[in-house]
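Here the complex is missing one protein chain, while the rest keep their positions.
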Amino acid sequence: MDLRLEHASLFVLVLELLLCGLILARIFAARGGRIPFIRRIPGLSAIDEGVGRATEMGRPVLFSLGLGGLDIVTLQALAVLGHVARLAARYASRVIVPVVDAVIFPVTEEVLRDAYAAEGKPELFQPEDVRFLSDQQFAYASGVMGIINRESVASSFLFGSFFAESLILAEAGHQVGAVQVAGTPSTTQIPFFIAACDYTIIGEEYYAASAYLTQEPTFLGSLIGQDWGKIALLATIVIMVGVASLWSLTHGGAMTGFEEKLTGFLQYMPGAAAGR
Amino acid sequence: MNLDLAIWALAALSTLAIFSILYRENPVYRLFEHIFIGLATGYGISILWTQVLLPNWWTPMAGDGKWPWIFALVVGLMFYTIYTPRYAWMSRLLMATLMGMSAGIFFQGFARLYIPQLAASFLPLVQPEPPYVLFRNLVIVVTIVTVMTYFFFSFEHRSKVVRGSASLGRWLLMIAFGAIFGSTVMARMALLTYRIWYLLQGRPEIGT
Amino acid sequence: MSDAITERPEVTAQRRQSRIIYAILAGLMAIFLLFELKLPFLVGPQARGLYEAVEKVPAQKPILLVLNWAPGTYGENYPQTEALIQHFFLARKPFAIFGIDPVGPSLGQEIAARQAERLGRTYGVDWVNIGYRPLQLPMILGMTRDLPGTLKRDAQGTELATLPLMRGVHSARDLGMIIDVTPSATLDIWIQYFHGAVGTPVGYAPTAVMAPEAYPYLQSKQIVGMLAGIKGAAEYAALLQQRPDASLAWKYPPMRAMNAVSIAHVLIVVLIVLGNYQYFTRHRRREEQA
Partner (left out) sequence: MLALKILLGFAAGIAFLGLLDRFTNTRSRRLLMVSFTFLGGLFYLLEFVIPPGTGFLGWQAPNPARDNFLSPLIEQIGQVVLVIGGFAFGLGLLNLAALHGRTLLRGRPGWVNSLAFFVAMVGMTVAGLFQANSPTLRTVHRLLFEGLYQPLGASVFSILAFFITTAAYRAFRIRSGEATLMMAAAFIVMMAQVPMGMMLTDWLPTQGWLAYFRIEQVSDWLMTVLNMAALRAVGFGIGIGGLAMSLRVWLSLEKGTYFGKEM
């Protein structure tokens, strides 16, 4: 459907307010002590196992943040990195983080340094383990492939936005026998992670990672709010499928009028300048 | 020396060096990996200057006399305070502002990405649509509903309906992932075919 | 490797197995590229649709061949372009090369010049190269109304209006067809502003990855046909071969390339079957032991 949404329409505004309201309400409820229960996310429990394995074998952990710049996806990957780094610090393991974006680079270094400091082992942090490789996709991939092989990493965690290089990183890790956990909202790369990794975190589970790993009330509440948001979307779909079916029945199956009306409604914004 | 021949020879050597990692990591791969990263960095620098900083910053400032653009450099320098614990907070302030901006941008992105898709899911499920259209619509709606229930984090254990829907959703998801995998194979094979052809030709008249 | 003791037991074995698979894949591809082997072949309806649409273009209406690819997708877009250009020359359909990517037209120039020399076709009469213009909406809109007035000169700086081929061309209405050879999402432009506005037929030659997005347009007949990646190029080559006047010369022969790709697909299928057989026998052995 060809919708013009350069600016929010009334529908968009109401929907986003509703979704944000649901999420915020559950966050504050959880902070107020109503800690909810969430289901297990299998891949995430494997992270601890992966770091433990690195310690046993005396080999490093690799953590790739994907190709994203400073956006929501990469921030979530950094949150997971924080958890991995604290575990690694606790067990005195190394975490190698190849970075693709110069803006992300200092943030990554700080996340790692803080994690080692928080576990009381600041001396274990090696600045050389956070490496800016390249901002070019395949130069980055070749570098990561080299690191995985040379360091013979014990486990490899791939979190963030990935593109065609996903399978290069995952298959290289598989070849050195690393335990691999991947998570990405880049849906088209998930099949390759499923094929080459031990555990893959799919779709929205990616955003549930920090809640599951930290059991922090804010995150748990947020997750429940997200569930309510999905119910709201599902309800919208079910109701509108009903409306569309009714339209189809009463208009002899001709749906153009329905689409026109729908487009008009979805784009409608009171107070917008004339001439649209 | 013939430049085209030199280019062909270098390109063939590069290809073999990269492919050598398929056997095992080795000094030749390592050398070319470092050359590649060096070239990419150099390429990045020249692109950064010619396509980003020169037209967007230097020319407006030094050419068109818009001197306040120098403040962009001052702000940019705040990144580098990260190396001094005393001033590191400045870099964090800059970073936090950028994060806030990307959060704000997501509110726009959400609407533009997902609202049209939401609207496209409002499909009729009853007559007098032709049967194959109805079947298609039914599959689309059922897939959307069941896959979305798979991603519920709190309801799964309470209701049998949700559990059933979620596992159907996961099955449909796997079919979709398989289809993506299959549809990518040909494009990847075409890439390799051309690389091998390039090597086999042994002559420099073909593009890299 | 010195630290082989700490590896997962199955890893070295698996790595050895992988090396064998890599060697087989590369070897098979090389064989099918080196020799013109006959594999069973079918021409799909999309390539046929494009071929027939080109045949139907009136001789006085030039075809706009839009080349938006760069060396990155050489393996797919080069043979497509080479196939299309040979068809235009053989069937005497005048065409103009154009691009909104800086490299595409110069790559097309090389192919067209080589084929023109071989087949004895003349620049300005049988073909022109307009060159590259950065994509801007006003330019696209201008092209639909006054093509030579908007684009002015060809890649060598000759006034378009003075070229015999362009003499009858004023607006988009005078174009016989538009074919977009591209690795990126540029199709919308031609559908929206050319086909949508004046009904110019549009053909599409994308990389295989981009092809699925075009199905809705094919169904609604907004595009007359499509060459999907290397397979499309090979299908087109097969159609060309059936011509009585077929005199073809390839720099990167699409048939051989497609054979190599086909054999790779077959290899994967064989490997999957083999893998499952292995898995079952091992499974059964374990069950018997238990």
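To keep things simple, chains are lettered A, B and C as they appear, and every chain counts its residues starting from 1.
One rule holds in what follows: a residue touches a chain if its C-beta (ideal position, glycine included) is under 8 Å from a C-beta of that chain, and two chains touch if they have at least 3 such contacts.
Note that the structure is predicted; figures quoted are calculated from it, not measured.
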{"item": "Contact list for the unshown chain, restricted to visible chains", "value": "A, B, C"}
{"item": "Option from C:L67, C:L227 or C:A264 whose C-beta touches the chain left out", "value": "C:A264"}
{"item": "Residue among A:N149, A:Q226 or A:S248 that touches the chain left out of view", "value": "A:Q226"}
{"item": "Positions on subunit B contacted by the hidden chain, ascending", "value": "3, 6-12, 14-15, 17-19, 21-22, 30-50, 52-53, 56-57, 61-62, 65, 67-80, 82, 87, 89-90, 92-94, 96-111, 113-114, 117-118, 120-121, 132, 136, 139-141, 143-148, 151, 169-186, 188-189, 191-192, 194-195, 198, 208"}
{"item": "Hidden partner interface residues of subunit A, rising order", "value": "6-8, 13, 16, 19-20, 23-24, 27, 69, 72-73, 75-76, 78-79, 81-83, 85, 99, 101-103, 105-107, 110-111, 114-115, 128, 130-132, 135-139, 141-142, 145, 164, 167-168, 170-171, 174, 185, 187-188, 191-192, 194-196, 202-204, 206-208, 210, 214, 216, 218-219, 222-223, 225-226, 229-230, 233, 269-276"}
{"item": "Contact footprint on subunit C, counting only the chain that is left out", "value": "14, 18, 21-22, 25-26, 39-42, 44-45, 71-72, 208, 212, 215-216, 231, 258, 261-262, 264-269, 271-272, 274-276, 279-280"}
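Keep this in mind: only the chains that are shown with their structure count from here on.
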{"item": "Chain of greatest Cα-centre distance to subunit B", "value": "C"}
{"item": "A-C or B-C, whichever has more C-beta pairs in contact", "value": "B-C"}
{"item": "Chain centre separation in whole Å, for subunit B relative to subunit A (CA means)", "value": "14"}
{"item": "Distance from subunit C to subunit A - Cα centre to Cα centre, in angstrom", "value": "35"}
{"item": "Cα-centroid distance, subunit B relative to subunit C, in whole angstrom", "value": "23"}
{"item": "In subunit C, residues with contacts to at least two other chains", "value": "18"}
{"item": "Contacts with two or more other chains, residues of subunit B listed in rising order", "value": "184"}
{"item": "Interface residues, subunit C side, partner subunit A - complex", "value": "1, 3, 6-8, 10-11, 14-15, 18"}
{"item": "Residue ranges of subunit B touching subunit C (in the complex, touch as defined)", "value": "19, 22-23, 183-187, 189-197, 200, 205-208"}
{"item": "Contacting residues of subunit A [partner subunit C, same complex]", "value": "57-59, 152, 175-177"}
